[in-house]
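Everything on this sheet refers to the single structure shown next.
Missing here is one protein chain; the remaining ones are kept as they sit in the complex.
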Amino acid sequence: MAQKMKAAIFIEPERIILGEKPVPEIGPLDALIRVTLTTICGTDVHILKGEYPVAAGLTIGHEPVGIIEKLGSAVQGYHEGQRVVAGAITPSGTSYACLAGLHSQCGGAHGHGWKPMGGWRFGNTIDGAQAEYLLVPDAMANLAPVPDGLTDEQVLMCPDILSTGIGGAEAGKVKIGDTVAIFAQGPIGLCATIGARMMGATSIIAVDALPERLEIAQRMGADHLVDIGKVDPVDEIRRITGGRGVDVAIEALGRQATFEAALRVLRPGGTLSSLGVYSEDLRIPLDAFAAGLGDHRIVTTLCPGGKERMRRLMEVIGSGRADTTSLVTQRFGLDDIETAYELFAHQRDGVLKVAIRP
Amino acid sequence: MAQKMKAAIFIEPERIILGEKPVPEIGPLDALIRVTLTTICGTDVHILKGEYPVAAGLTIGHEPVGIIEKLGSAVQGYHEGQRVVAGAITPSGTSYACLAGLHSQCGGAHGHGWKPMGGWRFGNTIDGAQAEYLLVPDAMANLAPVPDGLTDEQVLMCPDILSTGIGGAEAGKVKIGDTVAIFAQGPIGLCATIGARMMGATSIIAVDALPERLEIAQRMGADHLVDIGKVDPVDEIRRITGGRGVDVAIEALGRQATFEAALRVLRPGGTLSSLGVYSEDLRIPLDAFAAGLGDHRIVTTLCPGGKERMRRLMEVIGSGRADTTSLVTQRFGLDDIETAYELFAHQRDGVLKVAIRP
Amino acid sequence: MAQKMKAAIFIEPERIILGEKPVPEIGPLDALIRVTLTTICGTDVHILKGEYPVAAGLTIGHEPVGIIEKLGSAVQGYHEGQRVVAGAITPSGTSYACLAGLHSQCGGAHGHGWKPMGGWRFGNTIDGAQAEYLLVPDAMANLAPVPDGLTDEQVLMCPDILSTGIGGAEAGKVKIGDTVAIFAQGPIGLCATIGARMMGATSIIAVDALPERLEIAQRMGADHLVDIGKVDPVDEIRRITGGRGVDVAIEALGRQATFEAALRVLRPGGTLSSLGVYSEDLRIPLDAFAAGLGDHRIVTTLCPGGKERMRRLMEVIGSGRADTTSLVTQRFGLDDIETAYELFAHQRDGVLKVAIRP
Partner (left out) sequence: MAQKMKAAIFIEPERIILGEKPVPEIGPLDALIRVTLTTICGTDVHILKGEYPVAAGLTIGHEPVGIIEKLGSAVQGYHEGQRVVAGAITPSGTSYACLAGLHSQCGGAHGHGWKPMGGWRFGNTIDGAQAEYLLVPDAMANLAPVPDGLTDEQVLMCPDILSTGIGGAEAGKVKIGDTVAIFAQGPIGLCATIGARMMGATSIIAVDALPERLEIAQRMGADHLVDIGKVDPVDEIRRITGGRGVDVAIEALGRQATFEAALRVLRPGGTLSSLGVYSEDLRIPLDAFAAGLGDHRIVTTLCPGGKERMRRLMEVIGSGRADTTSLVTQRFGLDDIETAYELFAHQRDGVLKVAIRP
């Protein structure tokens, strides 16, 4: 009889519960991880609300830190008991997309070579990380040993938030001396601010409606704070840049308003780097787009994953270049995850990220 | 008393006439060109129809081939009587944008460094090429000597059509082995087809409603022809690519329908390279955009200009890699330019491009 | 008792023999291929001569076309009897290097993440393709199904020669309108000529000492032929380019003389793309290097591998963009491979590539 474990299970819209499931059986390429720390993502709230559909009965969560419990028969280069992190996106490494360097859109060994969002499996197409145990597919491509000096909480943002946020700055190709505006300073936007700073932007404009988030943005490296409760962000950014516009605008919310504002503040030839998960069609205003003649770029990024990405992000943390521990505002045991969802979904008590300890 | 010359002058919407104007006086950085061949662009038709506003009294046209008549006092490296071509876009070379390598959005020596479409001056912000004489600003950055072996008609597409079309393939970063779909096979789309072929695409899908244009597309290098009068282009391209989608889609018309179709046929991680001049807001369908998670890129390109660009494009022609003379379907004297506009604006007689000889 | 097969085995310098070996036993991630066609590479001759050391007893060869005989227990997405090609370089897909997109320097699941030339395993660190059967490691990353319309001989150059040659043009970032010189027109150089042509070079200068190879280069797309038996290549290329130099120079021989000449003909800011396997220290002449102030780039490329690369190269062949069958100048059975080595190593009878059919 299979061993049982606790897990946060999606039942139906507005209902994620703590339930019981068998501990996963692993195949030759997988690893079984005993989860020691995980968290809840804004995407999980989309799932909770029924805005992003997943199968009933699925375990939610895609941000695991844990200990290797068991290795698949074909997995080499790791040992049981090793402390590891795995990215939210778990590419196979062997799909056509992966071999083309586009790991996030991994198509697996089958099919046409690419699959939209194919690399996102945890809590989407397979059981996720908000559980006592987690099956990590294609373990050799995805398990990244955590360096000894780093705590679980220090690396907890690497699987998704930090990877995505920094990915937004990277996709925007931020250069030394750039002016960068980041729309929304939730966890992703704050990490995009970190990314812009790390890549050499010399004027970083953080935009949000919450003064306390703008304050954190300042600590993360923002030079200018734009409180949209007080000023029109497009006007204000034009003023800050002396009418010139920004080199790169990063959208980190997933709404028409921020997407559009990000486009409006771009200088000709600038890049809109979009990180948000949208829930409706987007509109590109003709004037903001210079009728298609502005040499603009709009790029989107799905959280980069894989063990090399995790290794690099842990270098970022380990070197002291960034510290994401202040993003953890509340801590819960797995037993209290329903309370954690309640708090997080309603953005109560100034929550940024919660840490969930099974 | 200033010498007079004939010129195609914008009077008001629906009215471009052949009128008389003084031959331009040049400043120290300018050159005066005696135009020997020019053409009409789709953009000129936008101007004619009042869809793109320019000042009343402006000479239209931005595609000159000619002979240097006179050089500004500070211009070096050229001589009178030299046969030259100048791009539709005439960057100063000395603006902040130019020095950043973004010549099309040239901001001049003044201002904030960048100006949307700032490099497009001929027939937009200064008098244009559909005239007997043309003032070329910042001559040293813009005059490209025509190699002896090439006729005026051979290089006539270099200033705009060929530069823009090839620019669409370049901005799409077409790679060897790519599948590329090009939406619309007017002059720009045909040149984008040339560009995709020259960059190594191995499956080129040309889309248009006119069988005769698809036929030319095939001669320019297209492998698959999609007649939208007969099939749904999105379905057909999915079929051609075995469900995989294209690596790069080039939009060469400037309409919502083509923009949207181009997005729908992209594989995850693909690039939509947009060349069209749009006349209304664009809509990005949520599903085609994978909710912002598809690692898609949307890039726009304004016709690259400057003498180095012209030199390279004339190499393309001179080497025999591309032949754009077949795009010239009718020829007129400057005296008959109103007739030419009539024909071109209504797309009569299978017109692709007209050659206008002053 | 293990089944036996014939194989070309390295015994000691100057001695590769046809011997007998057990058919390989495969592990869970491997595939066993029945080789239907293979060839001999210049690198194999280096091994034969003892210039590149491999273990005694190793089966040589890294260019397989074949039929899947057996699949490892963890391999999905393929079936026995499928006709496939595998690259000379067989990355795991799951190493740190692979996940960083640098598949050729694959470090495996172990170690420091990168291994110099780590992706080159066939006939180097594991048994190779000049045999009746071949173990393909990390099969899911490396087996590329051959499209029905293509013969074995049509795809025979994909695993190495075509991938390397085209890779040289890609690493050189050849652009539309570029002038490119390719030093040496052996099989690799000829494929680099193909690559330069496919990427849009408009002036391709092929350099070699053998008129018959220059003739083939012309068929592959070269515009200028430089016979180093008749002219000094540096002087001649300066003459051809009007003193300007080339944008990209590709070295395809592996000698100081060609490396140095390639550097000397570069324009400022040009790129030397090196493909050769060198056997001694290289010298960079101070003047050719502009004392380090010429914005030059020197890049080296190890043959790109993996199934996505193979898929793309077969698209190149299938689309008719390139035809490498004319490179096969002689054909042998595996039984006659010693004769084939004799011929190929001494470059007799105008040999370019031999086809070996087990």
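Which chain is which? They are A, B and C, in the order written, and residues in each are numbered from 1.
In this section, contacts are C-beta pairs under 8 Å (C-beta built on N, C-alpha and C of every residue); 3 or more make two chains touch, one makes a residue touch a chain.
All figures in this text were calculated on a predicted structure; none of them were measured in a lab.
Undergrad: Kindly name the visible chains that come into contact with the excluded chain.
TA: Displayed chains contacted by the hidden chain, ordered by label: A, B, C.
Undergrad: For the chain left out of this view, which of C:P268, C:G333 or C:G350 touches it?
TA: C:P268
Undergrad: Consider the whole complex, including the chain that is not shown, and state which of C:G200, C:G221 or C:G276 touches that chain.
TA: Within the whole complex, the residue contacting the unshown chain is C:G276.
Undergrad: Looking beyond the chains shown, say which of A:E153, A:D223 or A:D323 touches the absent one.
TA: The one listed residue touching the chain not shown is A:D223.
Undergrad: From the listed residues C:L18, C:V54 or C:M117, report the one that touches the chain absent from this view.
TA: Answer from the full complex: C:M117 touches the omitted chain.
Undergrad: Write the list of chain A residues that the hidden chain touches.
TA: Touch set of chain A with respect to the missing chain: 166, 170, 175-177, 195, 198-200, 202-203, 223, 311-313, 315-316, 318-319, 321.
Undergrad: Tell me which stretches of chain B touch the chain missing from the display.
TA: 27-29, 73-78, 91-94, 96-101, 103, 108-110, 113, 138, 140-141, 306-309, 311
Undergrad: List the chain C residues touching the unshown chain?
TA: Those residues of chain C that touch the unshown chain are 52, 97, 100, 102, 104-105, 112-118, 120, 242-245, 254, 267-269, 274-286, 289-302.
Here is the rule we use: only the chains that are shown with their structure count from here on.
Undergrad: Rounding to the nearest 5 degrees, give the angle of the rotation that lays the CA atoms of chain B over those of chain C.
TA: It works out to 180 degrees.
Undergrad: Express in whole angstrom the distance between the two chain centres, defined as the mean CA positions of chain A and chain C.
TA: About 40 Å separates the centre of chain A from that of chain C.
Undergrad: Got the chain A residues that touch at least 2 other chains?
TA: Each of 97, 100, 113 in chain A touches at least two other chains.
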